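All protein chains of the complex are present and in place, except for one that has been dropped.
Right, subunit A next:
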Amino acid sequence: MERLAAARITARRQKVTRYEVIIIGGGPAGLTAGLYTSRAGLRSLLIERGMFGGQMANATLVENYPGFPEGIAGPELGLLMHQQAVRYGLEEITTEVTGLTLTQGQLYGVSTAEGDFEAAAIIIAAGSEYRKLGVSGEETFSGRGISYCATCDGFFFRDQEVAVVGGGDTAITDALELSRHASKVYVIHRRDQLRAGKALQEQAFAHPKLEFIWDTVVDELLGNKVLEELKLRNVKTGQQSTLKVDGLFVAVGLMPNSHIFFDILDLDDAGYIITDEMMATSLPGIFAAGDIRRNSPRQIAAAVGDGVTAAMSGFKYIQEQGNGIRTANPQADGKS
């Protein structure tokens, strides 16, 4: 309970819209949680800062989500999940969450740029975002040769030579996508084997335009006005080298969008929210689902499963509390 005391206590402001459940994040975990809480009859608000679908909206083709044997475009899957949740009464708002606080009467307050909201239960499904390389020159050349989105920017590198850093599913998918435009695609990976799924690996190794540079990291980015050259280092031999490229696509994993929760919830060293198997966090009534949770396999199907568990846990929590949240403020303006 000292965690509760540790949470900042704020006086309830006058014009606050009250819900039974607030879900932070509109990716597959949040949309599924919203579908379940809405269908359970809980007045639910989903807050999404960008576009519904989350990271999935960046995927050209999702081939490992069950039910779509030919695969489905990420944005389309996001749209379908969104439609389904809204159909059952999920309310939504597009804005950024700036704070989470404990208010009087065992409610949580969620502050956003569009106003403050309160709910008995919170489901955090804020996901993760692309990790940057963290090397010199990255900021300077961002958009001038450095890219984090192969589907967005591949077009700029027609018949040019590019490199992808990373060895996971995203890196290999990006490399294959880029091979449609570029004349040559180097894949630079710090290990001697890929983390990407077997099917993707087989495609990549068979591709004539792809060349792998193993055990290697990018130390520096060089160029005049635009990126021209990478300084590389072999992590096993320490040997340095340079590689001339027109573009570099960064796909070195994800980091959790958990910075606003670090002072009230238990996070692991990498910033992921620690939950139990019921998606409960270190504070009662706050649940976490999807990529933002520690040990999440970071797959759409897993996020969907987490969303279900978190919604059911939230429902159970509210029933046990029985604190009459249903008398929602009639003047409440849902602002969608």
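Here is the rule we go by: contacts are C-beta pairs under 8 Å (C-beta built on N, C-alpha and C of every residue); 3 or more make two chains touch, one makes a residue touch a chain; residues count from 1.
Convention: contacts and distances are computed from a predicted model.
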Among "NrdH-redoxin", "Peptide ABC transporter substrate-binding protein", "Glutamate/aspartate import permease protein GltK" or "Response regulator", the UniProt name of the subunit that does not appear here: "NrdH-redoxin"
Full-complex contact with the absent chain, from A:C152, A:A199 or A:M278: A:C152
Contact partner of the left-out chain, one of A:R39, A:R131 or A:R144: A:R144
Touching residues on subunit A - with respect to the absent chain: 50-51, 57-58, 60, 74-75, 94, 142-147, 149, 151-153, 155-157, 225-226, 246-247
